[in-house]
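The complex is shown incomplete by one protein chain, all other protein chains being positioned as in the whole.
As written, the chain order gives the labels A, B and C, with residue 1 at the start of each chain.
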Amino acid sequence: MSLFSEILQFVFTGLTIGSIYSMVGLGFNIIYNATTIINLAQGEFVMFGGLIMVFLTVVLKFPLFVGFPLTVIVVMAIGAVFERFAIHPLRNASLLTLIIVTIAASILFRGIAMFIWGKDPYSLPPFTPGSPVMIGGAVIMLQTFWVLGTTLAIVVLTTLFFGKTIVGKAMSACSFNPMAASLMGIHVRKMILISFALSAGLGAVAGIVITPMSLMDYDRGPMLAVKGFCAAVLGGLGVGYGVVLGGFIVGLLESLTAGLIHSGFKDAVALVILLFILCFKPSGIFGSEEVSKIKKF
Amino acid sequence: MKKSWIAFLTMVFCVVFISPGWAAYKIGFVASITGPASWLGEPEKNTALMLREWINAASGIRGVPIEIVIEDSKGMEADAVLATKKLIERDNVLVVIGSSTTGESMAMVPICEQVETLMISMAAALSIVTPDDEMKRMEASKKPWLEVPKKQRYWIFKVAPSDASAVEKIYIYCQAKKIKRVAIITVSAGFGVEGRRQLKRLAPKYGIEIVADELYGPKDTDMTAQLTKIKASPAQAVINWSVGPTQVIVTKNWSDLGMRGKIPLIQSHGFGNKSNIKLAGGAAEGVITPLGRVLYAEKVDPKNPQKPVIMKYKTEYEKRFKSDVSTFGGHAYDAIMMVADALKAVGADKKGIRDYLETKIRNWPGTGGIYNMSPTDHTGFGADGFEMMEVVHGEWEFAK
Amino acid sequence: MVMPQPILETSRLRKIFGGLMAVVDLNFKVMPGQIKAIIGPNGAGKTTLFNIITGILPPTGGTIRFKGREISGEKPHRIAQKGISRTFQTVELFGNMTVLENVMVGRHVRTKKGLIQSGLRLPGVKREERLVLEMAQEKLEVVGLMRRANESASGIPLGEQKLLEIARALATDPQLLLLDEPAAGLNETEKLRIGEIIRKIRGSGITVLLVEHHMDLVMNISDEIVVLNYGEKVAEGTPEEVKGDEKVIDAYLGVEIRYA
Partner (left out) sequence: MGKENRRAVFILMICLGIFPFFIRSDYYLSIMIFIGINAIIVMGLSLLMGYAGQISLGHAAFFGIGAYCSGVLTVKLGFSIFTAFFCGIFLSTIMAMAIAIPTLKLKGHYLAVATLGFGEIIYVIFNELLEITGGPSGLSGIPSIHFFGYSFKGGWRYFYLVWTVAILLLIFSLNIIHSRIGRALRAVHGSEVAAQAMGVNVSQFKIQVFVLSAIYASVAGTLYAHFVTFISPSTFSLFVSILLLMMVVIGGGGSIWGALLGAGILTVLPESLRAFRDFDILVYGIILMTILLFMPEGIFKGLTLSLIWMRKKW
């Protein structure tokens, strides 16, 4: 195996992991854009996505194309319920309290998941059966294409949603100045609800596509949330494409460090670079200083 | 009149204060039931529940029922400390069994030593039962392989095989297969680090060279990068050392990278759970691993004294909990049954139970192996507890 | 006659926001003991000027001298230490603290017990604390807010909040006090009282630089007036001179008079 194909392999691995971080990061970003809340229960949406998909397709034997959207809808409902019963009643509390609420929610979600599914990990069959493909000496699993393709589709869809649709534009207006937004006739309450549902849905998609590769268990959420959060901040919270690229950067850094330097340091290297970048560009690589100043947090 | 009052009060006093003493033999049981090591704690807890029923259904020990007080240490040392103290102080247990992981067990050791209570750990590290200065002496020793400890902690025993035993079993297998260069890939958490240390220590003794040494985190979701490096190395086999979902991911990645048939994957004894094979789908085919006999009880030679024990445990456990038996639950089985035997012989005597374990557990067939405890060995068995097994059509078969 | 050194002097001071010139090559002087007013229509750059002088915004170009020393570009807390204090157009009180505590914060810059000394409550700390308290009460007397001392600062009426800001600024022992629209939103009696207080402050030897929209108040108490329009100085002089200046009437007073 040549060095080239090795590096190619690392790059593909990095892109796959990075896709997941991107999707989790995008989930953070949507809620952040609408409310400036960092939803630390984002990882649990991913977990729910994976486990509900297992339940629907493996236990109930639903076909993939039914199970997929159904899972996303169920998790979106969870996100909406969470917003209605935990975030909405506290709309006047401090931001920190709201963030702690999301932590409490993540604990609660894990409790519920453990209650339903127990502690064992679950697996899904790959979406398309078949042996891996070789590209330039690197081995690429078919599921990798699903992950990358899904991420791409999500990025395109969210960009269109926030750039082109009225609801999307209205949503970003909410965080800058909820008062002004409501004076402009934007239904802020509804926007926040939608943002939670959307980001829950995004999490669910991420969970569904990675479960065939890396299994899913009730305790998987927090780590994904932390990585996704780092990715989002690295790329620049508030900037959709920045967050996505941030995810890929963290993923690539991790896999390249693991492959080329020392696998024990892979988490540390990504973080050191993150700290370094934050020192010089406090609002993230693609973030805008002006925007971060306007935000209250 | 007065006398009858005194008699009555004495009776009440006896009932209230003395009765708990003979009402049941209390055994404390600490396991990582929730948290990052819950896959260890879960079968251990199940086993404890099941054994309590068994023993009490057979009218207890010496006619006295046993009570197993189960506590969750959540994978955190501070919780293990509190759980142990609660068991000793509030529940007045005779023996503490636990916990599931090395870290938690290490945090419990000083407490049990201080109150002179027998502790039986279900974790693997030799340092649990070996005093610190003895460990230091062994580590300082220049011999290329692991020194054997000369003393053990007086009150502490363990029932899980030391990692070194599994490593030795693997290396003996490698020697037989003429494998001289291996790659190792380990998780950077307690189990993996200890395994990695033993793998490196013992390699020279068996004439084996480690040509790649890779690591990953306990919550990682992909190890392709590390395995790619190994694939490019001159390794003849790859040894993975981890527990939980990561070992399944390693298996899948190994299979996806097309390493089957070229660089065989040898898993640690942590792979000993049938659900791992199922989770890996077809990817686990050809994986080789040292396993305790409880996992393939049906295939064990009927002449082996372990056979009746493991057959009964396996069938009952699988019937009761509708899930596959694991070696970890077996550790709980061995610990509780040893204590039950000791109670049968000596009754509620803390020191007596300890002495019984150290002197009377000889050729004692358990699920993990045939135990031979002694003042210099509080584990009781070594590499002989394992057989090398291979996954063939989703089943364990003796590796050829 | 030798001219005394000006207490504050700007030369070619300028501030540009993006493409917008907020302050354009501004030269003006404040003499010690003066009450000087800056007037001009909304958006003339008055508050920006204050923010530059107190170091909250860095100037784009030019210099500011305080007592002959350059202070442009210094950090706000350093400038406060040197003896410039201010109030804010939009009241910036510490709403989470009492009226008295607000004034005590003003004393911060003249006290110096550090974290460790305070934490250990060394002997000097208690003495200093007592002095701070006395000083704060004194300043509250000056503006007549002593009876509100233990109320929450956010709970008192706007007029009194304005006075509280002045008391707080006085607590820093300033040599130059910048007042940003002290009379905005006040009724006639309150306005008169503020005028008196400003005179009293000047009487105690503090130079006052004032931004104000109420012309009667400005004309009444100021020694000199600077008129700004679009960041540029249009006129400077005594109230009488400024009143007579045609450019001023054009740019500002005309409008004001027409709508008054």
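Rule of thumb we're sticking to: a residue touches a chain if its C-beta (ideal position, glycine included) is under 8 Å from a C-beta of that chain, and two chains touch if they have at least 3 such contacts.
Quantities reported herein were computed from a predicted structural model and do not represent experimental measurements.
> One chain isn't displayed here. Which of the visible ones does it touch?
Within the full complex, the chain left out of view touches A, B, C.
> Per the definition of touch given earlier, which of C:A44, C:V132 or C:V234 contacts the omitted chain?
Selected residue, touching the omitted chain: C:V132.
> For the full complex, which residue in B:E44, B:E71 or B:E358 touches the chain that was left out?
Reading the full complex, the residue touching the unseen chain is B:E71.
> Kindly note down the residues of subunit C that lie in touch with the hidden chain.
54-56, 75-77, 80-81, 85-86, 88, 92-97, 101, 104-111, 113-115, 118-121, 125, 128-129, 132, 168-169, 172
> Tell me which stretches of subunit B touch the chain missing from the display.
Residues of subunit B in touch with the missing chain: 33-34, 36, 70-72, 74-79, 81-83, 85-86, 88-90, 102-103, 106-107, 109-110, 114, 125, 127, 132, 188-190, 192-194, 197.
> Tell me which stretches of subunit A touch the chain missing from the display.
32, 38, 40, 86, 89-90, 92-94, 96-97, 100-101, 103-105, 107-112, 114-115, 222, 226, 229-230, 233, 237, 264-265, 267-268, 271-272, 274-275, 278-279, 282-284, 292, 295, 297
In the analysis below, only the chains that are shown with their structure count from here on.
> If each protein chain is taken as a node and each touching pair as an edge, is the resulting graph a line, ring, star, complete or other?
If you draw each chain as a dot and join those that touch, the picture is no line, ring, star or complete graph.
> Counting only Cα atoms for the centres, state how far subunit A is from subunit B in Å.
From the centre of subunit A to the centre of subunit B is 37 Å.
> Between subunit B and subunit C, tell me the centre distance in angstrom, where each centre is the average of that chain's C-alpha atoms.
Their C-alpha centroids are separated by 75 Å.
> Go ahead and note the Å separation of the Cα centroids belonging to subunit A and subunit C.
About 50 Å separates the centre of subunit A from that of subunit C.
> Which positions in subunit C touch two or more other chains at once?
Expected reply: no residues.
> What residues on subunit B touch subunit A, complex-wise?
Where subunit B meets subunit A, its residues are 34-36, 38-39, 42, 188, 214-217, 219, 221-222, 224-226, 228-229, 231-232, 244-245, 248-249, 252, 256-258, 275, 278-281, 323.
> Touching subunit B in the complex: which residues of subunit A?
1, 6, 9-10, 12-14, 16-17, 20, 114, 118-123, 125, 132, 138-139, 141, 210, 213-215, 217, 219-220, 223, 255-256, 258-259, 262-264, 266-267
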